[in-house]
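Part of the complex only, each chain left as placed.
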Amino acid sequence: MDYVNGPGRNHLFVPGPVNIPDQVIRAMSRNNEDYRSPAIPALTKVLIEDVKKIFKTTSGTPFLFPTTGTGAWESALTNTLSPGDRIVSFLIGQFSLLWIDQQQRLKFNVDVVESDWGQGANLDILASKIAEDKAHTIKAICIVHNETATGVTNNLATVRKILDHYQHPALFLVDGVSSICALDFRMDEWGVDVALTGSQKALSLPTGLGIVCASPKALEATKTAKSVRVFFDWNDYLKFYKLGTYWPYTPSIQLLYGLRAALDLIFEEGLDNVIARHGRLGKATRLAVEAWGLKNCTQKEECFSDTVTAVIVPSYIDSSEIVRRAWKRYNLSLGLGLNKVAGKVFRIGHLGNLNELQLLGCLAGVEMVLKDVGYPVKLGSGVAAASAFLQNSTPLIPSRI
Amino acid sequence: MDYVNGPGRNHLFVPGPVNIPDQVIRAMSRNNEDYRSPAIPALTKVLIEDVKKIFKTTSGTPFLFPTTGTGAWESALTNTLSPGDRIVSFLIGQFSLLWIDQQQRLKFNVDVVESDWGQGANLDILASKIAEDKAHTIKAICIVHNETATGVTNNLATVRKILDHYQHPALFLVDGVSSICALDFRMDEWGVDVALTGSQKALSLPTGLGIVCASPKALEATKTAKSVRVFFDWNDYLKFYKLGTYWPYTPSIQLLYGLRAALDLIFEEGLDNVIARHGRLGKATRLAVEAWGLKNCTQKEECFSDTVTAVIVPSYIDSSEIVRRAWKRYNLSLGLGLNKVAGKVFRIGHLGNLNELQLLGCLAGVEMVLKDVGYPVKLGSGVAAASAFLQNSTPLIPSRI
């Protein structure tokens, strides 16, 4: 089955699915169980409470859908909106593009605000649209917190400020797939109505859980939302939450135990420490890119992503060749450039359960691949720049002091 | 996490999720991988070919959705039908009820053919409806091959005969959740247009794959089907099949490797031997029930299910108490009676990777629980009846001869 074995470990630096900690792999290595026995509801009850913490919400209601991020998107939209509803959505890269495609196919009236790939969401345009919309025809703002294709982080606090400034009631829907559990995210403080993530991203689990968290206002919206939904219907879940059995259909037992283990690790490290670690690894990566003489796909510092860095390659190089060669020669998995930036960027994912030396190994690998494909990089230069920063900023591991 | 530990193994006899073979647990105990590397498409390509075998189809196209059976239902319906379409659906137990509920919420015009719980689908009524429908207003027949709530198996060959007899073009949609890989199922021979199953049933995997297989006619139907769909859209998959990358969004790497291992085990045993084994275990279970002096929820021999037996308890006993006690005292997981038969039946699931002695241990446990709750069973009687049959009919394990 593993016919593409190479010696040693695979260095997994795509921006998802990411490395699973051994503790989580162990916790999931188990037989099925009867999900109607008292054990699984008891486990689920606590999980739902604990999941709120990663969204930084106390008033939100989480749903653990057996699906992917794409399904979580669909759940967020269909539970809160009706066909024909006007929504404002920001196109800044491949994943926001795919979400917009879904929004259109679900028959919403999508008001697309496009930026060049590499730029953040244009919130000035949002502000003017909101200012103009006295009639409140805009039912929702849909925004990707972190665009995984370009390594751009949007400013969600500003979105909230705009809505508040104009006292606009639009729902605030956030794709946090490559941000939640890695970047600073504050559902309650920012008044996010629906936030969502996928298990295979910063939570460092296998794919299979689309985690959606709904504000009271979002739950209220389900009453009028006319979009057709069954599998993704929140109210089916809420019915079983009330019964205390929690599941309208069969969950993955293994993912529940895995989520338990993943949250335990995150809480043990401390969510804010986890976020700080991502900040450290993100900055180290950017310092390496700079040392190589290459450009980040995004050039505005306020948009720098701490979970993924998209690196622009010189025009005489095909970035796909970098990705192929990294895998074939160094057992290093990098992210491809997608769609508009295909061939132009490669991506380094630095999210999830990851530490400094793993990243430095990756950076050393990228340097060698760059040289392989003809870019005149100075070997060691990126590692040196990243190390200089990390050697100053990395804390001792608290459990080992 | 395992705060409800008991000594020894859990005896898992709910009709899903079922026991996962150790080989499969091992195959799934792994880190994530880049699903865009050449390895995963190569794995997927072969899986899709091999999955056809469990449907007994050569012309069908399988889709491996990261979802559950409920999602697979939704995928089957929305890809082939339009809101308002007339469909005939059979209500014979809780799972057919849930499917019908979904059909109605998806806005189809559902012509429900109801039978008493414990009876099979009334195909005489189907025949008369089809006979009458000269205008071909019926767009699809939806039927559960094996109703998990009552242990009833429907006769799919007859459905095909009826449609053929009247040359009726209705699509033939089959829920094979608790049948495929366990009962005799022949997609091509029976002209089934969409068949589906869930990974946690006879395939003996964790929950997380909703496997849907579409006939060429079903694929053709997607062109006119107006039901809204994105996550569950077959055409998104087909687009990526053509590209050779196979996945419109992130699959569960672990479940793909698990499916590979599960199929390997099934093919090694031989699919027909697997089905024969289920026949053996089903019959042994029914002989035990008879020896206990209890009744099967279904009384017609042609409806007997070889994957799950629903046992009717005397009216002075609450079947839920049997299930609770089995778990609390003997670490035995039985299935509850659901909805109309709640409290009246308990269910023994005997599907998936299971052998004779596992079943006999379960039957011995059921006997003790029956006595616990006051039913005057003769201890050993069911085991004796089942053993007498099994000792005659169990073949040698081929790999050990």
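Letters A and B name the chains as they come in the text, with residue numbers starting at 1 for each one.
By our rule, a contact is a pair of C-beta atoms (placed from the backbone, for glycine too) under 8 Å apart; a residue touches a chain by one contact, two chains touch by 3 or more.
If you're wondering where the values come from, they're calculated on a predicted model, not measured in any experiment.
Every protein chain here shares one sequence; 2 sit in place, and the complete assembly counts 4 copies in total.
Heads up, the rule we're going with is that only the chains that are shown with their structure count from here on.
Centre to centre, using the average C-alpha position, chain A and chain B are separated by 34 Å. The touching residues of chain A, counted against chain B in their complex, run 1, 3-4, 10, 12, 14, 16-20, 25-39, 42-43, 66-71, 74, 83, 101-102, 105-107, 198, 200, 206-208, 227-232, 248-255, 257, 260-261, 327, 333, 335-336.
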